[in-house]
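Only a single protein chain was left out; the remaining protein chains are all shown in position.
The letters A and B name the chains in turn, as written, and every chain counts its residues from 1.
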Amino acid sequence: MIPYKYIFKKSIAFLVVLYGAITLNFLLPRLLPGNPAEIVYLAIIKQGGGSINPIYVHQLESEYGISNAPMYSQYFQYLIDLLHGNLGVSIAFFPDPVSSILAGALPWTLYLVITSIVISFFIGNRLGRYAGINRNTFKDLFVDLFSMFMASFPAFVLAFIMLDIFSVDSGIFPLGGAYSSSVNIGFNLPFIISAVYHSFLPILTIILTSIGGWVLGMRNNIIPNVNSDFITFSQNLGLKKEQINRIAYRNAILPNLTGFSMSIGLSVSGVIIEESIFSYPGVGLYMITAIGSLDYPLLQGIFLMVIISVLVGNLIVDILYGFFDPRIKQEGE
Amino acid sequence: MSILRTENLSKVFISRKGIVKSENVVALDNVNIELNERELIGVVGASGSGKSTLAKTLVFLYKPTTGNIYFRDENITKYKSGKIKKYRKNIQMVFQDPYASLDPNHTVEWHVKRPLILIKYKGDINERINELLNMVTLNPPEYYRNKFPHQLSGGQRQRVYLARALAVEPSILIADEPVSMLDVSVRIGILNLLKNIRDMLDLSIIYITHDLNTVSMITDRIYVMHDGKIVEEGNTDSIIKNPMNSYTRELIEAAPNPYKRI
Partner (left out) sequence: MNHDLFKNSTVNGVSFKFNKIIKPLKILLTNNKAKVGFIILAGMIIFGVLGQFFAPYNPNRYEFVRSMPPSYSHLLGTTVYGQDVFSQLFYGAAPTLLVGFSVGIIGTFISIFVGISAGFASERINNIVTGIINIFLIIPGVLLIMLFGSYFLGIHQSLGYLPTILILVITGWAFGARTFRSITLSIAKRDFILSSMLIGESRLGIIFRQIIRAIFPVIISNFFFTAMYGTMGLTFVEYLGVGNLLQVNWGTMLYWAINNEAYLTGLWWWILPPSFMISILMFSFILLNFGMDEIGNPSLRRFNSKKNKKGDLNEHPEN
């Protein structure tokens, strides 16, 4: 049975938050200090060699409230521009439109986020299961200590150390970029190999720094399950140890799945920072550049895109969760 | 004169299934009961018959779906929070599980003291706590006052809870299966206590249970509940000796009897 009501409820919540984020994005430049509009205005005049192109005047009007039009009409203009995919023009990468920059950067970021979050979820849960089943043994202690250490070491320092050891000193992995310049972009084997090769180090680093939470969470989820009455009952029925562990694991993974949707936000934060360190051409790298050059249109675009991606990710995970958890199917809650 | 009376009291729980489909669970179906001053009545029924829902509706932990509740002939069904608070000073409830109804983080003394403070007890609160603990036969009170719930046995906990409920000085006490979680050996003690308290304090008590043996020991009148309906009511002895309803007969047949062999 498909949990319609549940999906409906989650979709409504998604739309509400999405609308909130879009509105917040409209208000941001109007709330930020240092008058971004003026900065953008001056930047555009400078880039344009003293004269200002009427197209950019329109952008300034719609995005930064420089025009004297009332707030609501600015707001509608902003919404209409958004529907047309018009996010303005970047300052740091003048005169590239923000939407085309994002279109180039977002796929790489999504690739990093999805790959690393999925791998770290699976390995982390397996390790947590291993620790929980062998609890209070040296195996458990070792896994626990490893996870806690990984969770406590500053993530960006680890990234720099990895970069130094594996790229700078030994040259095993490239210093940056998402693929080598010698391959043709497209769906061909050399390109895929090159892309995987370039992303190996960033993904490994993200997994190392995010795996600890999964391991410890899974361990704490599975221990009450291993001690529960129905497991004792299964033992008495004569089920094999491996079968019993599988039952306990299945029960313990549900609460971790809820954590999965919450972890998307954290994971995106991590990826944004790692990208800037590994010079990986994703959203994070552009964000650091945008901050450095006070490129507000680009920052706004990134803010909006990241939030939309996170929301969509959440919606997908929530809906999948609805199929997994039998309680949701029945109650629709 | 009746002190508490219900008139066609119904409670329907709605459990939703899908977008449009929802299923109604009728927990109480036009229940009419009447409790007189200084009376000890029983409500008997198997689990799932709506007994606990009845108890919780009478103390406003649930809102009735339809029907009315009368307290001293005043319709109190539509009472809002402030008035509910006042009404609750007249009616207290003893829960089924004494392991869950006492706060594990507080002492016996705290449990009895809080209601005294809340009703703004005029006299010496310290004395009153001892008096209440004595009343529920926790002797000597000083020994029990600083104990935590987990240091007490089930029977002792239920006595503490009784002292807490009595501290409010209610005129009605609803005991929802007060002995079903206790060892058989201490049940009699608690039931006798209920009866003695009724005599001492002029309380009216509704004793809710699934156990026909205990109900016949202390109650004057009983209501038999089945699927949210009252199926039979009347004098305890006559119903147990001569049940009219087929469900009551089944219930009596099913009650364990030490002299009967299967």
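Everything that follows uses one rule, which is that a contact is a pair of C-beta atoms (placed from the backbone, for glycine too) under 8 Å apart; a residue touches a chain by one contact, two chains touch by 3 or more.
Keep in mind the model is a prediction, meaning the values are calculated, not measured.
K.L.:
Given that one chain is not shown, what are the shown chains it touches?
P.N.:
Those shown chains that the absent chain touches are A, B.
K.L.:
Can you work out which residue in B:Val12, B:Val26, B:Ala46 or B:Val59 touches the chain that's missing from view?
P.N.:
B:Val59
K.L.:
Can you work out which residue in B:Arg145, B:Arg187, B:His210 or B:His226 touches the chain that's missing from view?
P.N.:
Going through B:Arg145, B:Arg187, B:His210 or B:His226 one by one, B:Arg145 is the residue touching the chain not shown.
K.L.:
Write down which of B:Arg164, B:Arg187 or B:His226 is the residue touching the left-out chain.
P.N.:
Touches the omitted chain: B:Arg164.
K.L.:
Contact with the hidden chain only, please: which chain A residues?
P.N.:
13, 16-17, 20-21, 28, 32-34, 136, 148-149, 151-154, 156-157, 160-161, 163-164, 168, 216, 220, 223-224, 227, 261-262, 264-266, 268-269, 272-273, 287, 291, 299, 303, 306-307, 310-311, 314
K.L.:
For chain B, enumerate the residues touching the unshown chain of the complex.
P.N.:
Residue positions of chain B that touch the missing chain: 59, 61, 85, 88-89, 92-93, 95, 97, 99-107, 114-115, 118-119, 140, 142-143, 145-146, 148-151, 161, 164-165, 167-168.
We take it that only the chains that are shown with their structure count from here on.
K.L.:
In whole angstrom, how far does the Cα centroid of chain A sit from the Cα centroid of chain B?
P.N.:
55
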